[in-house]
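One chain of protein is taken out of this complex; the other chains stay put.
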Amino acid sequence: MRWGVLQFPGSCDERDALRACTLSGDKVRLVWHEERDLDGIDAVVIPGGFSYGDYLRAGAIARFSPAMEAVGEFAAAGGPVLGICNGFQVLCEAGLLPGALLLNEDLRFHCRQLDLIEESTTTVHLSTPESAQVDSRTLSIPAKHGEGRYYAPDEMLDGLEANGQVAYRYAPGQNPNGSARDIAGVRNAAGNVLGLMPHPEHAVDPLTGSTDGLRVFQAVAGNPA
Amino acid sequence: MPRARVLIRPKEGILDPQGKAVERALPALGFEGIEHVRIGRMVELEAEDPARLAELCEKLLANPLIEDYEIEQLDGAA
Amino acid sequence: MPRARVLIRPKEGILDPQGKAVERALPALGFEGIEHVRIGRMVELEAEDPARLAELCEKLLANPLIEDYEIEQLDGAA
Partner (left out) sequence: MTRAGADAGVDGGPSLTSLPSTGAEQPAAYEVLGLKEAEYLLIVEKLGREPNDVELAMFSLLWSEHCAYKHSRKLLRRLPTEGERVVMGPGENAGAVAIGNGHAVAFKVESHNHPSAVEPFQGAATGVGGILRDVFALGARPIAILDSLRFGEIDSVRSRHLLDGAVRGIGHYGNSIGVPNIGGEIYFEAPYEHNCLVNAMCVGLAKTDEMVRAAAAGVGNAVVLMGASTGRDGIGGASVLASAELGEGDEAKRPTVQIGDPFEESKVLECCLELLEKGLLVSLQDLGAAGLTSSASEMASAGGVGIDLDVARVPLREADMEPFEIMVSESQERMLGVVEPARVAEVIAVCEKWQTGAAEIGVVTDSGQMRVLRDGTLVGEMPVEALVDGCPLYDLDPAEPEGWIYGNRTTLREEATSEEILLALLAAPSVASKRWAFEQYDSVVGSRTVRRPESADAAVLQIPEAGNAIAVSIDGNGRRVACDPYAGTVEAVLECAQNLACVGAEPLGVTNCLNFGNPEKPISAWQLDRAVSALADTCEALGVPVVGGNVSLYNEGPEGPIYPTPVVGMVGELPDPAVTAGSAFAREGDAIALLGPFSPSLAGTELAKQRGELDMGLPRSDITAVAAACTAVRDAIRNGKLSSAHDISDGGLACALAESAIASGLGCRVDVQPLRERGCSPEDALFGEGTGGFLISGDRDSFDSLGAIPIGEVGGSTIEVAAGDRSFTVGVGAAESAWRSLSSQAEAARR
C-alpha cells in the first residue's frame, strides 16, 4: 500500500498526514501540487491546512492545481481519496464531493477534541466488521477550523442520507460549527472519495490524545482494522 | 485596462452569520431600523478581456452552490 | 425600507493578501491579463434612515484604519 499526500503552498498538516500513513503501516510520499503523475500511488490524502491562505474561499484556488486534475482522474477510476479539513473543502470545490463548507455559525475558529459517530454503511470502502458494536463507532478526534459548516440544499441532503453517503456526524451536542444535520464527513456516490472536517491524522498517537484516527485511514485504504 | 467589479453574495436562504452578527451588534451601538443585513464579497480588478469575467466567476470567484454573483463594468472598454 | 449597499475595500497602499494570492494564481488557471485584483466586502441592508449609514460604516462595518467604504442607495428613498 502506498499513499500520496498532496502538498500545496500554504498547506500545513501534510507532515502529520505523512506520519499517520506511516503509522498505519504503509508507505507514503508527498505529491507536490504541480505534479500530474500519481503513478504507483494506491490512495491519496488531501491534507488540512490553509492552501493558498484559504483566501477567497477555502480550497477554491488549490482545486485547480495539476495534482488535483490527476486526483480527479484517479477518483474517477475508483481510487480511494481522503480529504481532511482543507482537503475536504478542496474536494467540494472540485465537485468530487457534494456540498460546500461555510464559515462557522459563531464566526470563530474552534480547536477541540470531539466525538464523531461513524455512520454504518453498505459501501465497500468504509464498512468495518465491528461497526455493529456501538462503542467502536464513536471516534475521539480533534476538529480545528473556522470554515467547516457543512451545507447542501435539503433535497441533496436527503439524497446523501438515502444513499448512505453521510460518513461521519458530530456526536449529539458537539456540532462545533452549525453543520447541517450534524454532518462532519461525506463520501461520493461510488464510496471511494471521503471528506471530513475533523483531523484523523492528529489522532494516531496515544501520547497526543487518541488513536481513533487510524480507523479512518484504514477504512479509506479498504483494509479496516 | 477595463476595470470591473464583481459582487458575490450568499444565496437567498443560506444562513449568513456575518450579517446576523452585524444585526445583533446594532442596538448596542444605537442603530435602530436596520434590517436584512447580508454580507458578501467584492472583487475589483482590471481585465484585458472583460468577456471572460463570467467564466472567471463561475470557475473561481463564486461557488454557484452557495453564492450568486453580479459583474459591473466600471469604465469604458479599452 | 430603502435598500443600500456598502462596498468596503482595503485602503490604497494597504496590503491586500487575498487579492495578491488570487492575482498570482490566475495565470495557472488559464486567465491571463488580469491585474490589480483587490478583494473587499459587500454589505447589503435595509435602513430606515439612510443618512446614518456613514456612521454605521465608521463604527461597525468598516475598519477606517485600513479600509475605505462607499455607500450606494439601491432604490428610491421611502
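Brief remarks on what is shown
Chains: A, B and C, in written order; residue numbering restarts at 1 for each.
Here, a residue touches a chain if its C-beta (ideal position, glycine included) is under 8 Å from a C-beta of that chain, and two chains touch if they have at least 3 such contacts.
The structure presented is a predicted model; accordingly, all values stated were derived computationally and were not measured.
Residue A:19 is the one among A:19, A:137 or A:181 that touches the chain missing from this view.
Within the full complex, the residue among A:10, A:66, A:153 or A:178 touching the omitted chain is A:10.
Although one chain is not displayed, subunit A still touches it through residues 9-13, 15-16, 19, 49-50, 52-55, 108-112, 142, 144, 146, 199, 201-202, 204-205, 207-209. Touching residues on subunit C toward the chain that is not drawn are 10-17, 20-21, 24, 63, 65-66, 68.
In the analysis below, only the chains that are shown with their structure count from here on.
The distance from the centre of subunit B to the centre of subunit C, with each centre set as the mean of the Cα atoms, comes to 8 Å. Computed centre separation for the pair subunit A/subunit C is 34 angstrom, with centres defined by C-alpha atoms.
The set of subunit B residues that touch two or more partner chains comprises 41, 59-60. Among all residues of subunit A, those that touch two or more other chains are 56, 61, 64. Only residues 1, 3, 5, 7-9, 19, 22, 25-26, 29, 31-49, 52, 56, 59-60 of subunit B touch subunit C when the two sit together in their complex.
Touching subunit C in their complex are the following residues of subunit A: 52-53, 55-56, 61, 64-65.
Interface residues of subunit A facing subunit B in the complex, by the touch rule stated above, are 56-57, 60-61, 64, 93, 99-100, 102-107, 151-153, 178.
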